[in-house]
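See structure below.
A protein chain is absent from this complex, but the other protein chains hold their places.
Right after this comes subunit A.
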Amino acid sequence: MPVLTLSNAINTGLRRVLEDHPKSIVMGQDVGSLGGVFRVTNGLQKDFGTDRVIDTPLAESSIVGTAIGLALRGYRPVCEIQFDGFVYPAFNQIVSQLAKIRARSDGRLCLPVVIRIPVGGGIGAVEHHSESNEAYFTHTAGLRVVCCSNPLDGHWMLRQAASGSDPVIFYEPKRRYWDKAEVSESAGTERVLPLHKARIVRAGSDLTLLTYGGMVQTCLQAAEAAVEDGRSIEVIDIRSLSPLDLETITASVEKTGRCVVVHEAPVFGGFGAEIGSAVTERVFYRLLAPVLRVGGFDTPYPPAKFEDQYLPDLDRVLDAVDRSFAW
C-alpha cells in the first residue's frame, strides 16, 4: 500500500475522479502547469489536458460561477480556491447560487460541484492565508461541508464528494498537507467510511474530544498525554460538518459524560456552538459537565509570530479537559 502525503493523496483522488467521470473538470488558479500552490493538482493538466484541467483567471466569484454554468451543462467541476481567505469574493456565487439553485428551480436543477479550500493556520503564512470559515458554509442551506484530516480520508472523501449530486465545500487542513500515511486506492477498504460518517480515531471512556481537520492530530496528542493523569479520552474526527453524524457523537458522549469541542475557528458563533447545543439537547442527563469549547480567539487571525498563542494546542486542549473533570 503506498505511503502518501495528504497533498499527494488528494492528488491521486483527483486523478481517479478525472478517470472515473469523463465529465469531471478540475479548475482554479494555477492548477495547471504549476500544479497548484500546494501541488495538489500536480501533473493533472499534463495528463488530462487543458480542457479538463483549467487554469482560470484570478476571479474567485467566476471560478464558482462558471463551475455552476458547466454543471448546468452536465459537467462535474472540482474547483480550487487557492486559500481560505480568498473565498469571500465567491460568497454570493456559493451561498445564493450554488447552494440555492436546486431549491430555486424546484428541484429541477442539480449542481454536482466540489469546492476545495485549503483551510486553517499553522504554516506561518501572511494574513488571509490561515482562516477557518466553515461556519459561514455550515449555516447555508444546500451545501454539504466536509473536512479531511489525513491522507486516507483526503483521497477517499474527495472521490466521494466528487461522485455525488450536491455541492460540497471540501476543506483541506493545509498544515497537514505534508503528513504521510498509507492510502489504499482500492474500493472496499475497511477503513474507508461513507462521506458523512464521523470516525472514532481513538477509543476512550472518560471524555470525548470532538474535532476535525488540523486539530485531529492535536487532540490525539492531548489524549495520549492525558493517559499519564489516568484519563481515558475518546477522540472523534467529525469529518462531515454538514450533515453532521450526531449518532456517532451522541453515542460517545452518552458513554463518557464529558465533551470538549476543538476547532481552529473563533469560538463565538462557531461550529462548536452547534455541536455543544446538539449534544446538550440529546444527552443532557448524561453530562457530568457542560460541553466546553476550545478554539481561536475572536480576533482577526494574528500575524504569523503569534499563531502558536492563537491556535488551540496540546496545553489548551488539556486545560479544557482539566476544567471538564473539575466541574
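Here, a contact is a pair of C-beta atoms (placed from the backbone, for glycine too) under 8 Å apart; a residue touches a chain by one contact, two chains touch by 3 or more; residues count from 1.
Here is the rule we use: contacts and distances are computed from a predicted model.
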| query | For the complex's missing chain, which UniProt name, "ABC-2 type transport system permease protein", "2-oxoisovalerate dehydrogenase subunit alpha", "Sarcosine oxidase subunit gamma" or "Rod shape-determining protein MreD"? | reply | "2-oxoisovalerate dehydrogenase subunit alpha"
| Out of A:G164, A:G257 or A:P302, which touches the unshown chain? | A:G164
| request: Consider the whole complex, including the chain that is not shown, and state which of A:V37, A:C110, A:A181 or A:A251 touches that chain. | output: A:C110
| remark: The listed residue (A:Q82, A:Q97, A:S132 or A:T218) that touches the chain absent from the view is A:Q97
| query | Residues on subunit A that touch the omitted chain in the whole complex? | reply | 51, 56-57, 59, 61-62, 64-75, 77, 89, 92-93, 96-97, 101-110, 112, 141-142, 144, 164-166, 196, 242-244, 246
